[in-house]
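Below: one structure in structure tokens.
Removed from the display is one protein chain of the complex; every other protein chain stays in position.
Letters A, B, C, D, E, F, G, H, I, J and K mark the chains as written, and numbering starts fresh at 1 in each.
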Amino acid sequence: MKLLIINGPNLNLLGVREKSVYGTMSYIDLCEYILAEAKKLNVEIEIVQSNSEGEIINFLHNAIGKFQGVIINPGAYTHYSYAIHDAIKAISIKTVEVHLSNIHAREEFRSKSVTAPACVGQISGFGHYGYIMAIMAIMAQLNNSE
Amino acid sequence: MKLLIINGPNLNLLGVREKSVYGTMSYIDLCEYILAEAKKLNVEIEIVQSNSEGEIINFLHNAIGKFQGVIINPGAYTHYSYAIHDAIKAISIKTVEVHLSNIHAREEFRSKSVTAPACVGQISGFGHYGYIMAIMAIMAQLNNSE
Amino acid sequence: MKLLIINGPNLNLLGVREKSVYGTMSYIDLCEYILAEAKKLNVEIEIVQSNSEGEIINFLHNAIGKFQGVIINPGAYTHYSYAIHDAIKAISIKTVEVHLSNIHAREEFRSKSVTAPACVGQISGFGHYGYIMAIMAIMAQLNNSE
Amino acid sequence: MKLLIINGPNLNLLGVREKSVYGTMSYIDLCEYILAEAKKLNVEIEIVQSNSEGEIINFLHNAIGKFQGVIINPGAYTHYSYAIHDAIKAISIKTVEVHLSNIHAREEFRSKSVTAPACVGQISGFGHYGYIMAIMAIMAQLNNSE
Amino acid sequence: MKLLIINGPNLNLLGVREKSVYGTMSYIDLCEYILAEAKKLNVEIEIVQSNSEGEIINFLHNAIGKFQGVIINPGAYTHYSYAIHDAIKAISIKTVEVHLSNIHAREEFRSKSVTAPACVGQISGFGHYGYIMAIMAIMAQLNNSE
Amino acid sequence: MKLLIINGPNLNLLGVREKSVYGTMSYIDLCEYILAEAKKLNVEIEIVQSNSEGEIINFLHNAIGKFQGVIINPGAYTHYSYAIHDAIKAISIKTVEVHLSNIHAREEFRSKSVTAPACVGQISGFGHYGYIMAIMAIMAQLNNSE
Amino acid sequence: MKLLIINGPNLNLLGVREKSVYGTMSYIDLCEYILAEAKKLNVEIEIVQSNSEGEIINFLHNAIGKFQGVIINPGAYTHYSYAIHDAIKAISIKTVEVHLSNIHAREEFRSKSVTAPACVGQISGFGHYGYIMAIMAIMAQLNNSE
Amino acid sequence: MKLLIINGPNLNLLGVREKSVYGTMSYIDLCEYILAEAKKLNVEIEIVQSNSEGEIINFLHNAIGKFQGVIINPGAYTHYSYAIHDAIKAISIKTVEVHLSNIHAREEFRSKSVTAPACVGQISGFGHYGYIMAIMAIMAQLNNSE
Amino acid sequence: MKLLIINGPNLNLLGVREKSVYGTMSYIDLCEYILAEAKKLNVEIEIVQSNSEGEIINFLHNAIGKFQGVIINPGAYTHYSYAIHDAIKAISIKTVEVHLSNIHAREEFRSKSVTAPACVGQISGFGHYGYIMAIMAIMAQLNNSE
Amino acid sequence: MKLLIINGPNLNLLGVREKSVYGTMSYIDLCEYILAEAKKLNVEIEIVQSNSEGEIINFLHNAIGKFQGVIINPGAYTHYSYAIHDAIKAISIKTVEVHLSNIHAREEFRSKSVTAPACVGQISGFGHYGYIMAIMAIMAQLNNSE
Amino acid sequence: MKLLIINGPNLNLLGVREKSVYGTMSYIDLCEYILAEAKKLNVEIEIVQSNSEGEIINFLHNAIGKFQGVIINPGAYTHYSYAIHDAIKAISIKTVEVHLSNIHAREEFRSKSVTAPACVGQISGFGHYGYIMAIMAIMAQLNNSE
Partner (left out) sequence: MKLLIINGPNLNLLGVREKSVYGTMSYIDLCEYILAEAKKLNVEIEIVQSNSEGEIINFLHNAIGKFQGVIINPGAYTHYSYAIHDAIKAISIKTVEVHLSNIHAREEFRSKSVTAPACVGQISGFGHYGYIMAIMAIMAQLNNSE
């Protein structure tokens, strides 16, 4: 099984950015942590990051035929990118939305996700462990539908 | 570690109720599945269910001093029960919100959760496996904060 | 044919409560009136009342396999109980919503019903006779779908 | 007792129009069905239909002194015709609003009735039988207020 | 003079719950404080508490004929329980709404009370002393209307 | 100077309709009163009435080249007829909107006029005398712009 | 008959201020024009102006017992001064609201008047002549209610 | 192929009405232009116009069995006539909505069409040429679905 | 202890103004009543009144260093005066908001207070006795914080 | 005449993406179809596609001096890209908005276009033929303004 | 060059009022600072302050013919005083709006300015230095338009 993890805008600044909200783990540490955990779960992972809405859409399109599942943390695009929503719908690959912080407990504008309706489900509030949960969730989903 | 799982209104009808949305697994099967999986994870679980908002609040209150974590699926109360929100805040036990279906992809009124802001995080859309994800999430949370 | 009539919060105070809106017939008189009229129509009726949202949901669940139809006057729960809405949907029994007063002609908040979309239809404004209309409506519905 | 039944826009296409919503009975069949049932109830009925808001208002005005009650299905005018609302108020004849489909369970704009507040009550969701219910409701109303 | 004090959801956790908002006095201390102060004012008091909306409605109904006044702190039900609103209206006993914290200075959803319009008045922000103010207010009201 | 007065839906029922709001003067009396007053002011008046939105638009169109001014009481169409709004704009004749009652002091929906923005001005709340005010206002307007 | 005319904020700049909207007549000319026309109508007039909400309320209070009617142009206070609304209600003198421009045809915020519901009626869009119309309207009102 | 073109309120005033918005071509010229162009395209056209909502609905009903397609410019009814929306849905003939001006670039209320959801598509902003585009669009549609 | 009582717009008309809402006690009687009751409570009181928003702000500013507490009835300014809100915040003196009538049970616009969030608490609906309650509340507050 | 066609996000997946909404024609087929049809119309066409909002703006800027007209299908950017709106305004080239599906008949958020107000007009719902309509519309526009 | 600086409600309490938001500089210090800086820039400055909306309007009116520019910090009136908005428009003097704090980063109600649309521009968030920026901005504006 091969999964693509797409991280959206400002996630590259992890560990630098607002530590009280996002924790002190750096982005590179996050990636290594995910890859290590995925290895234990026997899942092949590729991680990409971009601050550009268009590039995120390209990542999604390019996943067709290469990945069985996608895990996406669309960052702030979560709240207005109907274009990413359409891309997730278009590619027909099981996609899970992940957020480090609990977006339902922050500013009003963060409680609404326009991308989640195109996903299998949403995981929010569990920090870096949320990515591992997403990997396991897709594994369960794929096993279910076999 | 001992966790309380609280299931809200209409979950007792699982397997009977709208199967296209909630699947065919019966409520008793769900409970047995969770207990079996929890055993593998070495977690002690108690599962309660009620259709009454007041009783759900009582379950939460009674968890004080007895459980290290709570997993709650508040059913439709998710969308208007500020009383359950207040109860979760009041008990100061790490609580995770779980939904079987992807509430962000259904009727407009279901996309807003008034209980999630009082929780650690929210998991939605992964069916019965969501409960196992929640158990693991609380385990990770409790290990983190030790 | 056996029908369940569920009366929601404050209906037990009928005849005591705001007589200009709800009339002077007491709750017991209402029940006797309904039972008498139902007898003429050859319909077996059971009437229950509760001020508790959870108990109303329980009444609905317990109707499964025992009643061919349900008549519900959810009182003020009409305007916010998505949990009752879900319960009506879950039980798959033909359900009719009844209101004594014309809810469309009162305070703004009463003009919206969140439970009606789960019902076959709604009858509002005809006082105690509304229950008899509901009984006849369910009879017609059941005859139609035979 | 003599009642006027006013059918609003597009009801003349019954049986032709969206059969999944409105059923397969033609408009003429509906009229004959109502007249036959009314006869059994010893009520004299006149049925008119128009697609024009102005003509519906005229029908209401002309009912003064000729009919003891009015049954109106204002079709889509239900949702914006304050002019029909004013006409119902102006004529001071007991008026009942009827809808074939359950307007509370369809598009958002159909859940609000601006004409119902001027009526005695509203019946919605019971198909052609709704008209018979309306006739009986007015009979009950008129007997009550004698 | 005999008054009923009804405390709503989560008030039983006083002293445990969010102390920065609600203070450190426990619920039992609150009750004893009220009873002691009431005694000085020569008022007989009965205090009840419930987390259940339905039970609160029952408390209100049962007050008929037994109490001259009611003091209610509906907790979070303040903001959505039209059923409690209807119950207060139904019983025709002078009722005063009390809140420990200043609900107008907290989250947006707490600034709106759906139960206050059915009460004589509202007192909010004065901690446990608010209950004594409510007792004196009802005394003044009852003396006025004699 | 020749003016057209257009009365909208339900005004023909004046004196019959809700007398507490609209007074006891009949529609015919209103017309005679206006014609008599207009004569004193040396203004030629034609009065038309219709319950039909389309016919009111036709009246407006036909005024081109025949009348120097229009006085319109659009009744309930005031609140939603953008078609009448467009008609007033299209004909380029000075038009004054008149209402018998003070529409700003009634139901919320009556406080907004979609037709007034296309008129010279609006007069509301002065009963039958409002029409005479409108005649004088147009006279003043036409004298001004000479 | 003695009437008070109250002009609100910025009306003193008439003729200076946005001439395309308010015309070229100066404020003093306006006052003289009104006084001259009122003399012809045998009405005694006093005109006051203030830019202060509080002073306008004082003017209204002081009118008690001295004037049979009030004409008020509250300027921009029209759109938010509930205090002036309350003052008009409090003094129980027939009050007419006047606006030089057609407030329904300008910026969105000007289409709503919070003061008009406390007045007999509103006249808007007829320039300086609107004041004369208001004088005549009050005369008609007072004659009517004699 | 035979198409019906229905023009709504105020279109008959074309060339007279607000020329800066709608151009200087008269309504008769428009009709002749359309008929001439349609001839070149070998399409038979019938053009009707009405200011009445009801009559427009009648035109739609009468199209059944006589026309393969309908082109409708509902004028201002576009923004509130759910009755026309229902009529288009009812007749099951391919219908195209046309607007002379770009309704998305004018007043806020014109940017919403309640009739377009019942149509195949919408064309707006291309003046009289929009009708020819609509004819060609329906031709393409009909050829496609053959 | 020395307290300042600030009464806002139109309160000077008490006893004259809408007696059904505000009672028959005159403003002078109210002042005397408060002073007499305060004397019994050993509290020194100064009462000021103004219809001007600016003057009320000045009263608040001038209270610095002279009063231990402020009781304010901002009248209609309650609903929009963010400037008074800011003034209460700025002076850092314990302030209590009082309303004679139950503002939660009147027009929609009165249910929202923009000044209450800057106060210790709000008392509404208890007539003239509300002022005495406010005095006692401030006494309790000041004793608490000693 | 030389026209630029800009296709926005996810259009490159045509034929792959949600076929029930967008049809089975692939993106390359669409381009070839357009080029072939344009040739028949003697119009030179360049087609570009991007998933990036910024690149679409660049395409628009680069069109200055090179193209007489632009046809744009902004995909989901239609609903929130004020930056594309500004770019269309900035370049002063006649631009036509095209949508394959009828955006007025889908999810609520798709019915509003923020880019259309900057365009000459909008065409929506006619599939691939919509592009040909747009080409002809620009041809007509350019011929008109010569 | 001579400029008028108008400071609105509560600014006189600077240094006393909420220091975490507005800093510790007193109002007198602020005035001296501005005057000293202005002297360096060769600009003559007059500074006035008032808590009264009406007096602020008077300040604006009196500026006509005496000042080439106005700098205004309307305090909380920024958010609702359409009367000050009208006054700025009426006097036709270049006016700049200044705020000490960043109003876009505070409570929701502070993010909207109803006075800024009448000004040349707005400066917010730069503390006392904002006034100097405003002086320089007006200097630049006046030099530009010479």
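We take it that a contact is a pair of C-beta atoms (placed from the backbone, for glycine too) under 8 Å apart; a residue touches a chain by one contact, two chains touch by 3 or more.
Since the model is a prediction, treat every value here as computed from it, not as a measurement.
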Pick out which of K:58, K:81 or K:122 touches the chain that's been left out of the picture. K:122
In the full complex, chain K touches the hidden chain through residues 96, 102, 104-105, 111-113, 116-127, 129-130, 133, 136-137, 140-141, 144
With the missing chain put back, which residues of chain J would touch it? List them for me. 52-55, 57-58, 61, 64, 80-83, 85-87, 89-91, 114
Which residues does chain A use to touch the chain missing from this display? 8-10, 12-13, 16-18, 50-55, 75-77, 79-80, 109
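Just so we're on the same page, only the chains that are shown with their structure count from here on.
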What chains do chain F and chain K have as common neighbours? G
From the mean C-alpha coordinate of chain A to that of chain I, what's the distance rounded to whole Å? 54
Once you find the CA centre of chain A and the CA centre of chain B, what distance in Å lies between them? 23
Can you tell me which residues of chain C touch two or more of the remaining chains? 52-55, 80
Can you give me every chain pair that touches, using the contact definition above? A-B, A-J, B-C, B-E, C-D, C-E, D-F, D-H, E-I, F-G, F-H, G-I, G-K, H-J, I-K
